[in-house]
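Below is the structure I would like to discuss, written out as C-alpha cells.
All protein chains but one are shown in place.
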Amino acid sequence: MTLLISHRPARAAALAAVAARLFQGLVVDAPTTQNGAWLSALIGGMLAAPWMFVISKYRPRGALFIAPLGLYALVDSACVLAAVTRSAGYLALDRSASLVLLIPAGLAALWCMWRNGDAVGYAAMIWTRIAPALLLGVALLQWRYFRPEWLRPVLGAGWPSIIEGGVRCAGWIVAAFAIMALPEDEECVSSFLPVLLGAGIAAGLTLLQFMLVPTQLGGGWLNRLDALLCNGRTPLYLQLPMIVLWFAGLFHLLACELFAASACLQRLLTKLDGKLCALLAVAEAIALSRVGVLSAYGIALSRWGFAAIGTTTLLSMLAGKKGGKIPCAKSD
Amino acid sequence: MRKIGLIALLACAALLLCGCGVSGEVENQAYVLVLGVDRLDDGQLELTARIPKIGKSKAGESGEGGGDYLTFSASGGDYPQALDALEQATPRQMNLSHIELLVASEALAREADFATLVSQIAETPHLYTTARFVVCEGRARDFIEAQETVIGTRLSSEINAMLEHYAQRGTIPDARFADAHYLLGSVYGDPVAILGATARPAESPALSLIGPSSPTEGVSSPMGQRFFGSALFREGRMVGALDARQSMLMNLIRGDVRAIPFECDGRSYTLTVEGRVKREVRLEDGGMALRVTVRLSTLDDVCNEDAARLEDDLEIALRDVINECQRVGAEPFGFAERAAGHFTTLDAWRAFDWRAKYAQAQVETEVSIRNPA
Partner (left out) sequence: MPEREALRSELSTDLNENVNALRALLNAGVNADAQFRPLRLSGIDLCVVYIEGMADDKKLSDFVLRACNERAQVDVAPLDAQTLMRDVLEIAQCEAESRVEAILEKVATGMSAVLVDGCGEAALLETRGYPARQVNRTTNESVVIGAQEGFVESLRTNMTLLRRYVPSYRLVTECISVGTSVPCHVALCYLAGIADGAIVDAVRRRVKAIDAKTVQGLGAVQQLIEDSPWALLPQMLQTERPDRAASCVMDGQVVLLADNSPYALAAPITLFHQLHASDDSFARWQYGTFLRLIRISGMLISVFLPGLYIALTDYHMHLLPLSLLGSIAEARANVPFPILAEILIMEFSFYLINEAGTRMPQQIGSALGIVGALILGQAAVSASIISPILIIIVAITGLGNYAIPDYGFGIGLVICRLFVIACGAALGLYGVCLAAFVMLVSLCGMKSLGIPYLAPIAPMRAHNPDILLRLPVWMQKRPMFFSAKGKRAVR
C-alpha cells in the first residue's frame, strides 16, 4: 500500500489541523502571550505563509526536506496525542493508565491511515463543515457570558511575547501543514491561502475563549483545559458540544500529522509498505508521548521548529536547483 | 480473514486495556449537592457535604430521594487531607460534579490565604466549578444542615430556583465559584460571593426592604437559611459585605439586573434599566475618576419633580455603594476591566497600581429616569 493523498483532501486536512493546532497551542499548551494570543496566531500565519507558498508551488522532494519534516510532524503528533489522552483523563479517565488512553487513539489513527490519505482528508473536509455549526451552538449557549473587556490590555504580555508566540505558531503550522507537501496529483495551484484561513479561525476562537475567562497569570495545563471545557457558567450539560469539538478537532489533527509523518517515512524508505509505515509512526508517537517530549517540546521545540524546517526546505530547494528542481505540473 | 482477525484482536485488546473497571454506576455515587468549608477552633479545615439518598423516593417523586438527605463532615489539616477524610466518611464514591452551592464560613473567607483554598477546591478533579459561591455567617456546617426543600421536592432545583429568584431581584449577586476562582487569579477586579446566614424562623431578622430610609421589618419564613447580600473580596480574602439593598445597587452598576424597586418619599417605584449601564474610567494626572451613567424608566405615575428627586436619591445611593467598596478596597463593579483598556500591555497595567488609585478615585453618577407614558 502506498500512502497517497490528493491535493484537495490534503488542503482540507491542513486547514482543520492548522486551526486545531494553533488553538490548542495558544489556549492550552503555551498561553504565554495572554490577551495577545490571537495576534500571535495571525503573526504565525504571516511568518509561515512564504514557506507554505514554497511547499505548495514547488513541492520539494529531497530527503533533506522530507526527513526533517516527517520527524517534526511525528514529534508534534506525539504532543497532540498527549493532549488527547490528558483531555480524556481530565474528563473522566484520570484513574486509567496513560498507555491505556494512548492506545485507542493510536489504533484509531492507524485505522484511519490504513484507509489512506483521501479518507483522512475527506473526513477533515466534512469536519470543516460540521465544526462551524457546533461552534455557533457553543457561542450561542455562552453568549451572555462573553466579556470583551477581558481582551484588554490588547497586547497582553507585550510584543516580544506576541512575536515569540507567533514564531511558535509558525512552528505548529509547519507540522500541521506538512500533509500539503505530499500530494502528487497533477492539480497544482498555489492554494495554500485557504489553509491560512486556519490561522484566522484559530485567532477568532482564541478571542472567544479569552472573552470567557479573564487573563490568568498562573495555572497549569489542566486548569486551562478546565477553563476551556467547563468555564463554570453555562450549565455543564450544555458543554457537550464543546467537548465534542475539542476531541474531534484533536483527532483530525492527530490523523493529519501522523499521516504526514508516515507518508514521509515511506517516501524515504520506499520499500516499506504504507501500512507498516503507519504502524511505525503510531508506535513512535505513542513512545514519544510517553517519554515526556511534551514538556521539552512546549519550551523549546515549538520555538525552533519553524526555523529548522524552513532552513531544511531552503537547503533542499537549493540542492534541487543543482540537480534540477521539480517544478509543479500546471493543471489546465 | 487474517486481517479481520487482527483488527478484532487489536480492538479487543484496546477495549480490555481501557478503563472499564474505572467507571462508576450512576446509582452508586454520592452526589454532593452542597459543599461547605469551615475552620475549626483547633485550626483544622472541616468539609461538609450534603448528599441525597438514592432509592428513597415515594411515588410521584423522583431523584434525590424525595427530600431525604444526609450530611457528612470530616476535617483535616489542609484541604487535600480534609477531602480525603470526607471521602472516607462517605460510604459511596463521592461525586463532586454536581455541587450546586459551595459555602465557606465568613471567618474562613476572611483568612489571608483563602485564595489558595479556592484554587485548591477549583483544581479538585471532577469538581467542575459551576456551583454558586456563598459566604455564610457562622458555621458552614450549620448553614448546610439548614438547607431543606421548602416548596419543591428536590434540593438542587430548590437551591437553583431560589437563588435565581433572588439574583433576578438583585438582592444577591449571581456569583459562581468559577468566577471567584478566575478573578482571584486574574489581573482584573475582585470577585463577590453571595452572603448567607442561618436563621430559624423564630429568630429570623428582617430582609431589608429596598429604599434608602425604609424601616426594617420582620419576615416570617419556613426557610432555615437566608441569602441577603454580597461578600466583598480583595486580594483573595473577604474584606466586607453589602446588604441586600446595596447588593441590588451593585448589581445595577454591574448590569446584572434589569429592574429594581426603589422607595422615595414613602412611595415605591419599579425602575427598569434602559439600554446598558455605562461604566467609565477616566485617568487624570495620576488620579482617576469613575463614572456611572444609568438610564431608567418607570411606568409608575411620577411627576417631573418627583423624578428629579428620585434621580438624586438614586445617584447618592449608587455613590454610597461605590464609596463603601472603595473604603474596603474591593472592586466588584468591573471598573478595573475598563481601566485596563487604557493600557497596551499587562505589565503597564500592573505598574499602574490600580488598587491605590481606585481607593482615591472620584465617583460620578448620573441617573436619568423617564416615564414613557
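As written, the chains take the letters A and B, and residue 1 is the first residue of each chain.
Note that a contact is a pair of C-beta atoms (placed from the backbone, for glycine too) under 8 Å apart; a residue touches a chain by one contact, two chains touch by 3 or more.
Worth saying up front: this structure is predicted, and the values here are computed from it rather than measured.
From the set A:M1, A:A63, A:L99 or A:I126, the residue in touch with the chain omitted from the display is A:I126, counting the whole complex. Note on the undisplayed chain: of the listed residues A:L141, A:L197, A:L236 or A:A319, the one touching it is A:L236.
Contact with the chain not shown here comes from a single listed residue; of B:P52, B:G170 or B:P191, that residue is B:P52. Remark: the omitted chain is touched by one listed residue; of A:V18, A:L39, A:L101 or A:V282 this is A:L101.
Against the chain not displayed here, subunit A makes contact via residues 8-9, 12, 84, 87-88, 91-93, 101, 104-105, 108, 111-112, 115-116, 118-123, 125-127, 129, 230, 235-237, 239-240, 243-244, 247-248, 251-252, 255.
Residue positions on subunit B in contact with the hidden chain: 4, 14-15, 18-20, 23-27, 29, 31, 33, 52, 54-55, 57, 62-65, 95, 97-98, 100, 126, 128, 154, 156-157, in rising order.
To be clear about the criterion, only the chains that are shown with their structure count from here on.
Distance between subunit A and subunit B, defined via averaged C-alpha coordinates, is recorded as 38 Å. Against subunit B, in their complex, subunit A makes its touches with residues 34-35, 92-96, 99-101, 103-104, 107, 111, 147, 149-150, 152-158, 213-219, 222-223, 226-227, 230-236. By the touch criterion given at the top, residues 7, 10-11, 13-14, 17-19, 22-23, 97, 122-123, 125-126, 128-130, 176-179, 181-183, 185-188, 334, 337-338, 340-341, 343-349 of subunit B touch subunit A in their complex.
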